[in-house]
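A protein chain is absent from this complex, but the other protein chains hold their places.
Here is chain A:
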Amino acid sequence: MSPALLEVDRVSAGYGAVQALNEVSLHVQPGEIVTLIGANGAGKSTLLMTICGQPKPRSGRISLAGADITGQPTHAIMRRGVAQSPEGRRIFPRMTVRENLLMGAEALTKDEPGPQMEQAFALFPRLKERLWQRGGTLSGGEQQMLAIGRALMSKPKLLLLDEPSLGLAPLVVKQIFDAIRRLNAETGLTVLLVEQNANQALRLAHRGYVLVNGRITMEGPGRALLARPEIRDAYLGGGHG
(Lines give C-alpha, C1' and ligand atoms only; values in the text may rest on other atoms or scores of the structure.)
Protein backbone atom coordinates (compact mmCIF):
# COMPACT_ATOMS: atom_id res chain seq x y z
CA MET A 1 0.00 0.00 0.00
CA SER A 2 1.30 3.46 -0.85
CA PRO A 3 2.06 5.74 2.11
CA ALA A 4 -1.04 7.43 3.48
CA LEU A 5 -1.57 11.17 3.04
CA LEU A 6 -3.34 11.31 6.36
CA GLU A 7 -2.81 8.77 9.07
CA VAL A 8 -4.74 8.91 12.34
CA ASP A 9 -3.32 6.37 14.74
CA ARG A 10 -5.25 5.43 17.90
CA VAL A 11 -6.22 9.01 18.66
CA SER A 12 -8.25 9.88 21.74
CA ALA A 13 -9.52 13.40 22.29
CA GLY A 14 -12.24 15.27 24.10
CA TYR A 15 -13.34 18.40 25.88
CA GLY A 16 -12.85 18.59 29.64
CA ALA A 17 -14.36 15.48 31.20
CA VAL A 18 -16.03 14.42 27.95
CA GLN A 19 -14.17 11.83 25.97
CA ALA A 20 -15.36 12.33 22.39
CA LEU A 21 -12.89 10.10 20.53
CA ASN A 22 -11.66 6.75 21.75
CA GLU A 23 -8.60 5.30 20.03
CA VAL A 24 -9.75 6.22 16.56
CA SER A 25 -7.58 5.03 13.69
CA LEU A 26 -8.07 5.81 10.04
CA HIS A 27 -6.01 6.53 6.98
CA VAL A 28 -6.61 8.41 3.77
CA GLN A 29 -4.58 7.54 0.68
CA PRO A 30 -3.60 10.18 -1.88
CA GLY A 31 -6.35 10.74 -4.42
CA GLU A 32 -9.06 9.08 -2.35
CA ILE A 33 -12.42 10.32 -1.23
CA VAL A 34 -12.98 8.91 2.23
CA THR A 35 -16.14 9.52 4.16
CA LEU A 36 -16.80 9.32 7.84
CA ILE A 37 -20.42 8.73 8.75
CA GLY A 38 -22.11 8.54 12.08
CA ALA A 39 -25.03 9.81 14.11
CA ASN A 40 -25.27 13.13 15.92
CA GLY A 41 -22.69 13.38 18.65
CA ALA A 42 -20.68 10.38 17.45
CA GLY A 43 -17.54 12.52 17.34
CA LYS A 44 -17.29 13.14 13.59
CA SER A 45 -16.69 16.88 13.83
CA THR A 46 -14.38 16.40 16.81
CA LEU A 47 -12.25 14.07 14.72
CA LEU A 48 -11.98 16.66 11.94
CA MET A 49 -11.14 19.37 14.43
CA THR A 50 -8.56 17.16 16.13
CA ILE A 51 -6.89 16.61 12.77
CA CYS A 52 -6.79 20.41 12.52
CA GLY A 53 -5.12 20.68 15.91
CA GLN A 54 -7.95 21.89 18.13
CA PRO A 55 -8.63 20.09 20.48
CA LYS A 56 -5.23 18.49 20.84
CA PRO A 57 -5.27 14.70 21.03
CA ARG A 58 -4.83 13.19 24.50
CA SER A 59 -3.07 10.19 23.06
CA GLY A 60 -2.25 8.78 19.67
CA ARG A 61 -0.53 10.19 16.66
CA ILE A 62 -1.63 12.10 13.57
CA SER A 63 0.66 12.33 10.59
CA LEU A 64 0.34 14.10 7.30
CA ALA A 65 2.32 12.73 4.33
CA GLY A 66 4.59 10.95 6.76
CA ALA A 67 5.29 13.97 8.98
CA ASP A 68 4.06 13.99 12.56
CA ILE A 69 1.61 16.87 13.10
CA THR A 70 0.28 15.80 16.51
CA GLY A 71 -0.16 18.77 18.80
CA GLN A 72 0.83 21.41 16.29
CA PRO A 73 -1.10 24.70 16.22
CA THR A 74 -3.94 24.92 13.71
CA HIS A 75 -2.35 27.48 11.43
CA ALA A 76 0.81 25.40 11.16
CA ILE A 77 -1.17 22.30 10.16
CA MET A 78 -3.13 24.29 7.58
CA ARG A 79 0.13 25.54 6.15
CA ARG A 80 1.12 21.95 5.39
CA GLY A 81 -1.59 21.64 2.76
CA VAL A 82 -4.79 20.96 4.67
CA ALA A 83 -7.92 23.03 4.01
CA GLN A 84 -11.27 22.82 5.68
CA SER A 85 -14.82 23.75 4.91
CA PRO A 86 -16.09 23.98 8.48
CA GLU A 87 -19.41 22.76 9.80
CA GLY A 88 -22.14 25.32 9.24
CA ARG A 89 -20.08 26.82 6.38
CA ARG A 90 -18.91 29.83 8.38
CA ILE A 91 -18.38 32.18 5.51
CA PHE A 92 -17.71 35.84 6.38
CA PRO A 93 -21.15 37.47 6.04
CA ARG A 94 -20.11 41.11 5.71
CA MET A 95 -17.34 40.45 3.21
CA THR A 96 -17.93 40.03 -0.49
CA VAL A 97 -17.61 36.67 -2.21
CA ARG A 98 -14.32 37.78 -3.67
CA GLU A 99 -12.98 38.85 -0.29
CA ASN A 100 -14.09 35.55 1.20
CA LEU A 101 -12.17 33.68 -1.48
CA LEU A 102 -9.09 35.82 -0.97
CA MET A 103 -9.18 35.08 2.75
CA GLY A 104 -8.72 31.43 1.86
CA ALA A 105 -5.54 32.16 -0.04
CA GLU A 106 -3.91 34.91 1.93
CA ALA A 107 -2.72 33.19 5.03
CA LEU A 108 -1.40 30.12 3.25
CA THR A 109 0.13 30.82 -0.13
CA LYS A 110 2.30 33.51 -1.55
CA ASP A 111 1.14 32.72 -5.08
CA GLU A 112 -1.18 34.86 -7.14
CA PRO A 113 -4.73 33.87 -6.21
CA GLY A 114 -5.96 34.20 -9.83
CA PRO A 115 -5.65 30.60 -11.06
CA GLN A 116 -7.14 29.19 -7.88
CA MET A 117 -10.05 31.56 -8.18
CA GLU A 118 -10.61 30.43 -11.76
CA GLN A 119 -10.67 26.85 -10.53
CA ALA A 120 -13.31 27.74 -7.96
CA PHE A 121 -15.39 29.45 -10.65
CA ALA A 122 -15.07 26.47 -12.97
CA LEU A 123 -16.34 24.25 -10.20
CA PHE A 124 -19.10 26.61 -9.06
CA PRO A 125 -19.98 29.10 -11.82
CA ARG A 126 -22.53 30.60 -9.43
CA LEU A 127 -19.71 32.11 -7.39
CA LYS A 128 -18.54 34.16 -10.34
CA GLU A 129 -22.02 35.61 -10.79
CA ARG A 130 -22.10 36.56 -7.13
CA LEU A 131 -18.53 37.82 -6.93
CA TRP A 132 -19.35 41.28 -5.56
CA GLN A 133 -22.18 40.25 -3.33
CA ARG A 134 -21.89 39.99 0.44
CA GLY A 135 -21.40 36.47 1.74
CA GLY A 136 -24.33 36.91 4.13
CA THR A 137 -26.76 37.55 1.29
CA LEU A 138 -26.06 34.24 -0.47
CA SER A 139 -28.41 31.26 -0.27
CA GLY A 140 -27.39 28.28 1.84
CA GLY A 141 -26.21 26.30 -1.17
CA GLU A 142 -24.21 29.21 -2.51
CA GLN A 143 -22.64 29.70 0.90
CA GLN A 144 -21.56 26.06 0.91
CA MET A 145 -20.07 26.50 -2.56
CA LEU A 146 -18.26 29.56 -1.28
CA ALA A 147 -16.94 27.68 1.74
CA ILE A 148 -15.55 24.92 -0.48
CA GLY A 149 -14.20 27.42 -3.00
CA ARG A 150 -12.56 29.34 -0.17
CA ALA A 151 -10.92 26.17 1.13
CA LEU A 152 -9.58 25.37 -2.34
CA MET A 153 -7.88 28.76 -2.60
CA SER A 154 -4.87 27.58 -0.62
CA LYS A 155 -4.15 24.72 -3.10
CA PRO A 156 -4.59 22.03 -0.48
CA LYS A 157 -3.38 18.46 -0.74
CA LEU A 158 -6.15 17.34 1.61
CA LEU A 159 -9.61 18.85 1.73
CA LEU A 160 -11.68 18.32 4.87
CA LEU A 161 -15.41 18.79 4.43
CA ASP A 162 -17.61 18.95 7.51
CA GLU A 163 -21.24 18.21 6.65
CA PRO A 164 -21.46 20.07 3.35
CA SER A 165 -25.06 18.87 2.89
CA LEU A 166 -26.27 20.42 6.17
CA GLY A 167 -29.62 22.11 5.71
CA LEU A 168 -29.54 22.08 1.92
CA ALA A 169 -32.20 21.01 -0.55
CA PRO A 170 -31.58 17.56 -2.16
CA LEU A 171 -30.98 19.08 -5.58
CA VAL A 172 -28.32 21.41 -4.17
CA VAL A 173 -26.72 18.55 -2.25
CA LYS A 174 -26.45 16.63 -5.50
CA GLN A 175 -24.79 19.63 -7.17
CA ILE A 176 -22.24 19.93 -4.42
CA PHE A 177 -21.47 16.22 -4.29
CA ASP A 178 -21.10 16.18 -8.07
CA ALA A 179 -18.62 19.02 -7.77
CA ILE A 180 -16.61 17.12 -5.15
CA ARG A 181 -16.55 14.05 -7.41
CA ARG A 182 -15.42 16.12 -10.38
CA LEU A 183 -12.76 17.86 -8.33
CA ASN A 184 -11.38 14.52 -7.19
CA ALA A 185 -11.46 13.01 -10.66
CA GLU A 186 -9.94 15.98 -12.46
CA THR A 187 -7.31 17.16 -10.02
CA GLY A 188 -6.77 14.08 -7.89
CA LEU A 189 -7.51 16.07 -4.74
CA THR A 190 -7.78 13.94 -1.62
CA VAL A 191 -11.00 14.49 0.31
CA LEU A 192 -12.09 13.51 3.80
CA LEU A 193 -15.82 14.00 4.02
CA VAL A 194 -17.80 13.97 7.24
CA GLU A 195 -21.50 13.42 6.67
CA GLN A 196 -24.78 12.53 8.29
CA ASN A 197 -26.24 12.02 4.86
CA ALA A 198 -24.84 8.48 4.74
CA ASN A 199 -26.58 7.43 1.56
CA GLN A 200 -25.13 10.14 -0.66
CA ALA A 201 -21.77 10.17 1.09
CA LEU A 202 -21.18 6.43 0.72
CA ARG A 203 -22.15 6.56 -2.95
CA LEU A 204 -19.58 9.29 -3.51
CA ALA A 205 -16.72 7.90 -1.46
CA HIS A 206 -14.15 5.29 -2.36
CA ARG A 207 -14.03 4.14 1.23
CA GLY A 208 -16.01 4.85 4.35
CA TYR A 209 -15.70 4.65 8.11
CA VAL A 210 -18.55 4.44 10.57
CA LEU A 211 -18.09 6.24 13.86
CA VAL A 212 -20.24 5.27 16.86
CA ASN A 213 -19.75 6.88 20.27
CA GLY A 214 -16.20 7.90 19.50
CA ARG A 215 -15.10 4.54 18.09
CA ILE A 216 -14.72 3.30 14.54
CA THR A 217 -17.06 0.33 14.27
CA MET A 218 -16.93 -0.45 10.57
CA GLU A 219 -14.90 0.37 7.54
CA GLY A 220 -14.84 -0.64 3.93
CA PRO A 221 -15.49 0.46 0.36
CA GLY A 222 -18.37 2.94 0.14
CA ARG A 223 -20.72 0.76 -1.92
CA ALA A 224 -20.00 -2.27 0.24
CA LEU A 225 -20.86 -0.37 3.41
CA LEU A 226 -24.00 0.89 1.78
CA ALA A 227 -25.11 -2.69 1.17
CA ARG A 228 -24.61 -3.80 4.79
CA PRO A 229 -27.95 -4.30 6.56
CA GLU A 230 -26.81 -2.74 9.85
CA ILE A 231 -25.83 0.44 8.00
CA ARG A 232 -29.16 0.50 6.19
CA ASP A 233 -30.99 0.18 9.50
CA ALA A 234 -28.95 2.64 11.50
CA TYR A 235 -28.21 5.42 9.04
CA LEU A 236 -30.45 5.09 6.07
CA GLY A 237 -33.51 4.84 8.26
CA GLY A 238 -36.08 2.14 7.57
CA GLY A 239 -38.31 3.62 4.88
CA HIS A 240 -37.10 7.21 4.72
CA GLY A 241 -33.51 6.78 3.62
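Here is the rule we go by: a residue touches a chain if its C-beta (ideal position, glycine included) is under 8 Å from a C-beta of that chain, and two chains touch if they have at least 3 such contacts; residues count from 1.
Definition applied: contacts and distances are computed from a predicted model.
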There's a gap in the complex where one chain should be. From "Phosphonate C-P lyase system protein PhnK", "Molybdopterin synthase catalytic subunit", "Sulfur reductase chain A" or "High-affinity branched-chain amino acid ABC transporter permease LivM", what does UniProt name that chain? "High-affinity branched-chain amino acid ABC transporter permease LivM"
Contact with the hidden chain, among A:21, A:52 or A:127, goes to A:52
Looking at A:35, A:50 or A:84, which makes contact with the chain not pictured? A:84
Which residue of A:61, A:134 or A:206 touches the chain not shown here: A:134
In the complete complex, the non-displayed chain touches which residues of chain A? 52, 54, 73-75, 77-79, 82-86, 90-96, 98-99, 102-104, 106-108, 131-134, 136-137, 150-151, 154
